[in-house]
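All protein chains of the complex are present and in place, except for one that has been dropped.
Residue numbering begins at 1 within each chain, and the chains themselves are lettered A, B and C in the order written.
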């Protein structure tokens, strides 16, 4: 159980190659923190700095109040789960799980009891004598987890632990890791490029890009109030739609013919942008094709032609173009909308966001 | 443009190691067929048999009516997109795309025109002089597609072409491949382990397991009427829920206390199972926690405690246990249901499926 | 430094250039042939081809004497045809150098060809290439580094060859007396200064090769 504090941490690999810039974060005990961002955003590098596998170029890292920049990895009492599991092919499952305990010179009976307990929790009892080669992807993943939990460390670090599993198994292991955290309550830092994992697993999300933190917050908060266009576009699937346009006369104009009306209350804070260009962001599920919505929101609808209608089973995604921008809408499935259909799409302008087109920062509106 | 016919095709790698068993399928011109199944199900092997990269052990393969079992790959006029793209690191993008044409001794101007056309369609105009190493994952994927379309072949074969891309890019390339197919209309066979890709891209899905075809059908058909428990569980995310129980008295009993009422019309065909064990399958989106549904369907609800509530943004997945079975329900997000909450879950028994518990085959009911 | 220094240098170069090209081409053909086929006894053939790598040079020299010597049928056939035996000729030096260089080149090429991603070759087949075109356009360019270093290694090994050459080709000044042999003779006869010159030129050359 541990608290972590990142104080103005920088990582540079060579002169002028910054991987992480001015990283500041306080992590409380028992939190499940997810670092999420595209590849090269610095999330894995930050994780490896916590483990001690990368040196910290500048700034201070504290674990439970202790300054640990210079503590070698073996003395940090933190367990890491590696992306490729890093299992030892020359050891069986038991020895893989027990390795960390043996290194720390635990007693034999103690090791046995701990491994047995971990293997029980993870459903590995029948595989303790097998070599990693003889395991499935999901079982290997479990062994890697077992190796981490058996040590009862101060914190878990997980580096894209599910990225080598297929889609089905990923969903299953996701819920197993969440259950494990409910059970052990060990502070966990989890790195992923998959926004779905971030949204479903995190108690708090840290969105990163190009080595900079973009936003820190609870999943719901990050989803509903993205700090900027990057976060808005990165979190949520299908992605948030963005449209360039102008604010005029309490309407958003993305061309001369089809204005979208902005609700009174929200427009109040947008007055200063009157006549200026602005970026509108709206989530695919806030576009509607149901007649009931269209009747209610007469002043914020657009005629479109459907390019693609993807039906995933429980929902359908419509792809269309508005002003040379691809726009995605999530609607009810089995309505039999198909390619080439013409229909009206209503914008739920109560849920739309507005961003400064130069900086990409969201303009805060009263709701 | 081509039609393909698989006539009792078998593939064995060694004595008694069967990769594909009795594969029968007719593919019409312009179809987009997706082979989907877990790893090791024989889908890639089948694809490589079409390309001529694997020999057919038994049975006959016809392309446009011609028997092609013994035709070497170079004479089959079929273009394949490989999982790892198989781009040549020593050639730039132009030469990679042009390679197939050069091998077939096309004229220089003709090659130039075709590559230009393909690079224009795929948005690669600015990258023709680059080596593959200097491209992003999505661009490499496009070059691999370009290499296929430039030859204007009889058919495209695609072997998990999106599996090396991150989640965001996968969704984007998915829609680009669909658009490409709308445009070129070339018969396409696409292999994936991702049921979402199968559901969203296919004109027909072929679900495979352990070398056997499990079901062939349109996405909607496969989703709504799975032939057996494997297809039901594999297609759709989160997975279909399965419950073991007994039919008694027009009710499904998974324990002695909480029966679920089966609608009159549907029960008619289940009479012969009265008193016998049976497997019930129901999709997560057919479980409901809204008061309106619960009021309407008084006789098919269960009290549960929530283990996990995953909120992905546009939907929430609840995990719970009923009779030692993990049950998943998809509900509206932002209802603030969380771990430990007690609530009632209503089963929409009009949409439930019943399977023979021994064979796993679905029992066909009047709807 | 006159004739006495330069003559062995030129003899060395004449032998090594021919021997390295010979063993390289042979290794290229054999490696390609073995890559494509699967047959019984393939492992035995490969082991046999690698044998000169672990055998002492004197054993190889002995073997060459047995196969090409004046008493063997190849040797006597050659002597009848050209009026002179093979042993103690320029040709003998080339053969000895080629034999010792071959397994190094061969191993490098085999490793290089095996490291080429099979999917890249499959893709070429699929795009319309026959086996020969696959080799020329895909396998060979992708294994380029191994091909180059294979040739270089063969060159270095042929240049350094001493034992087998001494036994099979002797050390006849102007014909088969290469630099390594000259160094041995110079040291034995106490002519340390000459040995120094040859050693220095070879060391410089070796550094350049590595």
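As a convention for this text, a contact is a pair of C-beta atoms (placed from the backbone, for glycine too) under 8 Å apart; a residue touches a chain by one contact, two chains touch by 3 or more.
Keep in mind that this is a model prediction, so the values were computed, not measured.
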Thinking of the complex as a whole, which visible chains are touched by the chain that is not shown? A, C
Which residue of C:5, C:62 or C:173 touches the chain not shown here: C:62
Looking at the whole complex, which of C:4, C:74, C:148 or C:203 touches the chain that is not displayed? C:203
Option from A:74, A:120 or A:248 whose C-beta touches the chain left out: A:74
Considering the entire assembly, which residues of subunit A contact the chain that has been omitted? 51-53, 72-75, 78-80, 82-84, 86, 88-90, 99-100, 103-104, 147, 151
Take the complete complex as the reference. Which residues in subunit C touch the chain that isn't displayed? 47, 50-51, 53-59, 61-63, 65, 153, 156-157, 159-163, 166-167, 179-181, 183-184, 187, 195, 198-199, 202-203, 206-207, 209-210
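Here is the rule we use: only the chains that are shown with their structure count from here on.
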Could you tell me the distance, in whole angstrom, between the mean C-alpha positions of subunit A and subunit B? 25
If you average the Cα atoms of subunit B and of subunit C to get two centres, how far apart are those centres in Å? 56
Chain centres from averaged Cα atoms put subunit A and subunit C apart, in whole Å, by 59
